[in-house]
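A single protein chain has been omitted; all remaining protein chains appear in their positions.
The letters A, B and C name the chains in turn, as written, and every chain counts its residues from 1.
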Amino acid sequence: MAKIGVFTCWCGENIARHIDVERVSKAIESLPGVHCSMNYKYMCSEPGQSLIIDQIKSLGLTGVVVASCSPHMHLKTFRAAAQLAGVNPYMVEMANIREQCSWVHADKEEATAKAIELIRISVEKLRHNRPLQPISVPITKKALVIGGGVAGIQAALDIAAAGHEVILVEKEPSVGGKMAGLSETFPTLDCSQCILTPRMVEVNQHPKIRLMTYSEVEKVEGYIGNFSVTIRQKARYVDVNKCTGCGTCWNGCPNKRIPNSFDFNLGNRTAIYIPFPQAVPARPVIDSSRCIHFKNGKCGICEKNCAAGAINFNDEDKLITEEVGAVVVATGYQLYSIGKEQSNPNLSGYGEYGYGKYKDVIDSLQFERLISASGPTGGEPKRPSDGRVPQKIVFIQCVGSRDNAKGVSYCSKICCMYTAKHTMLYKHKVHDGEAHVFYMDIRSGGKKYDEFVRRAIEQDGALYHRGRVSKITEEEIDGVRKLVVRGADTLTGKPVTVEADMVVLACAMAPTDGATALAQKLSVGYDEYGFLSESHPKLRPVETNSAGVFLCGACQGPKDIPESVAQASAAAAKVLVMFSQDHLTREPEIAHVDESLCAACCACVQACPYEAISIEEIVDRKGNHVKNTSRVNPGLCMGCGTCVAVCPSKSIDLEGFTEEEVYAEIESLLS
Amino acid sequence: MSETQSQLVADVEKLAHTQVNDCYQCGKCTAGCPRGDVMDIGPTRLIRLVQTGEVLEAARAESVWQCVSCLTCSTRCPKSVNISGVIDALRQISVEKRISAKRFNKTVLFQKEFLRNIRRNGRTNELELVVAWKLLGLASDLNPLAALRDAQLGPKMFFRHKLHFMPGSPVKDKAVVRRIFDRCMAERKSETEE
Amino acid sequence: MEKTNTDQTFEPKIIAFVCNWCTYLGADLAGTNRLEYPANIRIIRLPCTGRIDFNLVIKAFEVGADAVLVSGCHPGDCHYNAGNYHARRRWILFRELLEVLGIETERIHFSWISAAEGAKFQKFVTEIVDKTRALGPYRGYQSITHESEER
Partner (left out) sequence: MGTTEFGYYPGCALHGSSNDYEQSVRACLDRLDVRLTELEDWICCGATAAHSINQKLATALPARNLAIAEKAGCGSLLAPCPMCSMELLKAKQAITSDPAVRDEMSEIVELPVIGSTDVVNLIQVFQAIGLDAIKSKVTDSLDRFRPACYYGCLLTRPPKTLRFDDCEHPSSMETFLAELGAEPVDWNFKTECCGAGMTLCDPDTVTDLAHKIIANARKHGANVIVTACPMCQMNLDMRQADVEKKFEETFDMPILYLSDLVGLALGISEEELGINRHYVKLQI
């Protein structure tokens, strides 16, 4: 038999001015199950809480209804108070008579009547509540970091530095990501590789970090604290343990003219290769789609030359399963493709800029390689078509970015800065060269950022035109192929035509191609462009709505290196907070199945946004099949209740919002 | 912005089926415009004038009539603003309010004559048009030689059977064409049919 | 609430099913901002609109609701990723079913109201109360059950 205490709060004048609390208390007294009904000026205050505790203890109450403010304000407070007095915290309900009654209804009669009904709803629900126990989940204190760019490296090193094991998965043969290919970085112009390569070496050597390059996450199962991850380690055809990285193999490979994707196809590599000299691990892979041996079984020069005997043409992909407690996603970005072909069908390319048609129209990452000392031209800006050093370069900003007609409406944030950097680096190398920039707005918020852009204009003489470019064509002018760039300067209001030797397009940052597929495996949301969604844009910027999965770097949205690194450390900190405990406590308001009723129709399995429900077999003691049933994984269930709504037999129910409880609430409103 | 100005902006947007505030003044329309280099007020600034309520100033611009209606601007606009539609709307307003740029009186008169010609015949009668054009030229141009410039093309075209005295096959139901014109013109207080 | 037949004094009973993370907080915000609206609404708080089985809606009519309101997070904003999409999909099916059953669909109102949309909540409730007042008391449910009992 329920013994319910109802405590109505005045909230000073906030409730009492518009609601006759005395009348409310009186009216409630006679409700079934109500044992006592009292009111007080401030229920949330120390004396208010003491009043509740005392009443529980002296009257032996089994449940409490507090009629006061929104449960979002004080439900936790009153649950804690009840627990102190020995009542299960889930036997506490609140009636919201402030935000949803006294503050919005001026008529005292109406408000009082409504308050009584609101409390009646809560009392009826409480009469059907049952005590719940918080769920305790053990934590595997090992983290998976997906993506070995600067963000992933930072996150991995931070977590490892705290003494926890980390698996760092990178799909390319080397860690380093996009940053490893950059020339110099804004606003300090320090060499990108000089900063990054020591960190790359560190992840490789750290005893707590298991580095898995040339690998991709295949499958993720489990839940916060207890993920089971399957990683595909792609066949490398080189035994990394035997290999010494001496370079005999790639120096001897006869197949030398394969476009190197690390150089965005501006330079070449061999069939057995390391993507760049500072690659970590400094172990090659064989590109089986291009290797002569895989075509006709011949050649095999690398195998013959390898003193360590590390070449293994029979190597196969391996699937490796790892148990981890937390996942950090750091899959980074790629550039929006300005050619006709788009990986995202909602985007369209820039036919008017002739990318792919004109060799000397390149994108910003290609330009980074052209001016990088480790790039295909050794840092000399030679144009791809004929190797001439360009005397005039046009840089175009906002290509893709802020261009709704092409399908991208966002600002990519970093292009203003790197374009200014590009003009500087170019002018430092070609002193008499001309650098023209077409821009719409200059967005250079950040420490020493605007000063940097001004320096490009004032000291290095970059000529900025405020306007977009409409069309680029290629013409031979006085025997030299020129790109005729037709732009405008909206500040003069006139069209501007520049005959350039090269055009660099500052393309929008887009999420990497596989990011959304990975997000689906992890039950992480993403936006229409494929950027992964954080849990809250202000207060939970590195968490996701999938518990135990964190984000950092450009997979979440365009950002520069400092921001990516800061976010990576933040994600690491969140992982470490998790790992500081041995067990996780989770709210028990989750779904459960009455397995005797369940017909295993799978409606709930399909409806569940968290893949928390699976179909399991029930067997008798002898191991004979009895029936199938759905079963909820308490670690994965987030308690949305969608399964309850779709269950035809009502054999699944949501604790805290059970069918019985909700129907009781509605029935209390019977007139 | 005054109420009159807001109404004019709304009128332009309605005629052009576009939202001028979508424009963020990137200049791509001016950049690609084949006449951008000779216009007094380029397309980007025309849109800006409309955004700020200065529709009449925009409608007075010479550029409104320098536009060759090639649609390059609207096609490449990153915000899908129908710029050529706005220019058409400005043309219509400039004609209705009799404020079109003086230098382009002839062009305006020609467009009107073209429509009158269709209204009369259902199809264009090119000879009538060319003659009207020449007459307009003599009447409005201070330099009669300039007006005669194209006269030499007349005999050439005629010789090549290109210029017809009558339309190939005249429209039978000319009355319906007139009624269509009257219905379309009726709701706007237009001075096109003076 | 007493129901009477005269329109001047008819106070409709409106039952609202709202999600805990968006619309419930939107209603709280209306309170914080002291945005007044008619006192006819009773809110049942649920974790997500995805939890709303439409039997609940029918149940609401059974206990005498004159209108029912269902509201959750905006599409794409669901606290649980996709619960509101489920609700919307079910609603499309359910609507036809209601029509077959003879329940007036204009008495069911579906909306997205976020935690930031206190004013929208106020406006929505006010409009529904006005509309329902104009429609008069809902006797449809009783007549349906009455008919089936007679059979």
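The definition used in the following text is that contacts are C-beta pairs under 8 Å (C-beta built on N, C-alpha and C of every residue); 3 or more make two chains touch, one makes a residue touch a chain.
Owing to the predicted nature of the structure, the values given are computational and were not obtained by experimental measurement.
Contacts of the undrawn chain with the visible chains, over the full complex, involve A, B.
With the whole complex as reference, residues 15-16, 34-35, 38, 65-66, 68-72, 74-75, 88-89, 91-92, 95, 104, 106-107, 110-112, 114-115, 118, 122-124, 126, 130, 133, 149-150, 153, 156-157, 160-164, 167-169, 171-173, 176-177, 179-181, 183-185, 187-188, 190, 192 of chain B touch the missing chain. Residues 340, 351-352, 354, 357, 471, 473-476, 484 of chain A touch the missing chain (whole complex, contact as defined above).
Just so we're on the same page, only the chains that are shown with their structure count from here on.
The touch graph of the protein chains shown is a line.
The chain with its C-alpha centre at the largest distance from the centre of chain C is B. The mean-CA centres of chain A and chain B are about 53 angstrom from one another, to the nearest whole unit.
Separating the centre of chain B from that of chain C, both taken as means of CA atoms, is a distance of 55 Å. If you average the Cα atoms of chain A and of chain C, the two centres end up 35 Å apart. Residue ranges of chain A in contact with chain C, taken from their complex: 70-72, 96, 98-101, 103-107, 110-111, 113-114, 117-118, 121, 523, 525, 545, 589, 607, 609-610, 638-642, 644-646, 654, 656-657, 659, 662-663, 665-667, 669-671. Every residue of chain B that touches chain A in the complex is listed here, in rising order: 24-33, 36-37, 41-42, 44-45, 72, 76-80. Touching chain B in their complex are the following residues of chain A: 352, 398, 402-406, 440, 466-471, 486-490, 493-496.
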